[in-house]
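One protein chain is absent from this view; the other protein chains keep their places.
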Amino acid sequence: MKRWLWPLVIFLVLAVFLGVGLTLNPREVPSPLIGKPAPPFQLPQLHDPEKTFSQKDMAGKVWLLNVWASWCGPCREEHPIWVDLAKTNVVPIYGLNYKDKRSDSMAWLQRYGDPYVLSASDLKGSIGIDYGVYGVPETYVIDKQGIIRFKQIGPVTPAVLKEKILPLIAKLNGNA
Amino acid sequence: MEMHKYMILLYFFVFPCALSHAAGDAALEQRVQRVAAELRCLVCQNQSLADSHAELAVDLKNKVREQLERGASEKDVLQFMTERYGDFVLYRPPLKTTTLLLWFGPGLLLLAGLAALFLRLRRRSAVAAEPVLTAAERARAATLLDSSSDPNSLNHHGEPKAR
Partner (left out) sequence: MVPELGQFALILALILAVAQGTLPLIGAARGVAPWMGLARPAAQGQFVFVAIAFGCLTYSFVNNDFSVLYVASNSNTTLPLQYRIAAVWGGHEGSLLLWVLMLTLWTMAVSVFSDRLPDDIVSRVLGVLGLISVGFLCFMLFTSNPFDRLLPAAMDGRDLNPLLQDPGMVFHPPMLYMGYVGFSVAFAFAIAALLSGRLDATWARWSRPWTTLAWMFLTLGIALGSWWAYYELGWGGWWFWDPVENASFMPWLMGTALIHSLAVTEKRGAFKSWTVLLAIFAFALSLLGTFLVRSGVITSVHAFATDPKRGIFILAFLVIVIGGSLILFAWRAHRVGLGGRFDRVSRESFLLLNNVMLVVATGSVLLGTLYPLFLDALGLGKISVGPPYFDTVFVALMAPALFLMGVGPLARWKQASLPELATRLKWAFAVAVVGALLLPLTMGKWTPLATFGFLLALWIVASSVTTLWSRLKQTPAAGLGAKLRTQSRSYYGMLLAHVGVAVFVVGVTMVKSYEAEKDVRLAVGEAVELGGYAFRLDALNEVTGPNYRAMRGTLTVTRDGAAVRTMYPEKRIYNVQKNAMTEAAIDTGFTRDLYVSLGEPVGNNAWLVRVQVKPFVDWIWGGCVLMALGGLLSVLDRRYRVAVRARAEAVAAAGTAAAG
């Protein structure tokens, strides 16, 4: 009788996997960049295109890089969180203005507030590709050595900020 | 879910369109198309880059073209994409320890199936099996299936009788 039980065994193993699968989110794609140096860039600043900004300028600091655009609805959703966070001075927030028109983005910041120390303009989106951006907004936590430690795809929620981003920043700053 | 839908929409509309440098070199285009068919569009997730018209897909396709023009091999381009988006972006999963079963599973299944079949047949031809239908079974089948009009119907369908 034993060999007649094989189909049952195989089926049950499959069922266990399906059960575990229910708890996972198939749409979330982890970034291969975690634990790797932030890809280099040198981009004009949004407010003052004469000046540039590079990830090298941030060596020795823990900082946030937030990819945003004025055409992006979910960005508006998460924006108040950045505005509030900026007031606390816990961490410097830099923006990567992704595939946007300068006038649009300036107006957008005017209207919803500007939490960024500065924003870099990635007009063609090529730096976005280097950072593996696929769903704006995206947010990166980068440590003092310039290594990417965390990436959030889609809008940051208060829960993600409180439970993941803030503790990580505290740890990276050596306060934990 | 909802959020993703929204982003896809935005990619479609609000955005000033990126120009694909269409046309040009036919051989190059074919290579671009071939590489793009191997890559998964991340915005729409179930389309390849080749099929997708999404904003990001067009950008990435341009990136593919740009790199191939610069003389990169198709493998280099796939490598470039994997570095940024992970293995997830490859529609043909790379062969590594975690994908061994994926790539060799079908072959193993086939071998197992053939082996089981062979053993089964050998055992079977060794054992004298019961007759096709006993007389009693045949009678029962005939009553059950009726065929008052055609008592032979059980043997009389389709295929030629066994010889």
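A and B label the chains in the order they appear, each numbered from 1.
Just so it is clear, contacts are C-beta pairs under 8 Å (C-beta built on N, C-alpha and C of every residue); 3 or more make two chains touch, one makes a residue touch a chain.
Quick caveat: nothing in here was measured; it's all calculated off a predicted structure.
Although one chain is hidden here, its contacts on chain B can still be listed: residues 1, 9, 12-13, 17, 19-20, 22-23, 29, 33, 37-38, 40, 44-48, 51-53, 58, 86-93, 98-99, 101-102, 105-106, 109-110, 113-114, 116-117, 120-122, 124-125, 127-133, 137, 140-141, 144-150, 153-154, 156-160, 162-163.
As for the chain not pictured, it touches chain A at residues 1, 4-5, 7-8, 11-12, 14-15, 17-24, 26-30.
Going forward, only the chains that are shown with their structure count from here on.
Partner chain B is touched in their complex by these residues of chain A: 27, 29-33, 71-74, 99, 101, 125-126, 129-132, 134-136, 154-155. On chain B, the positions that touch chain A within their shared complex are 1, 3-4, 6-7, 10, 14-16, 18, 42-43, 45, 55-56, 59-60, 63, 82-88.
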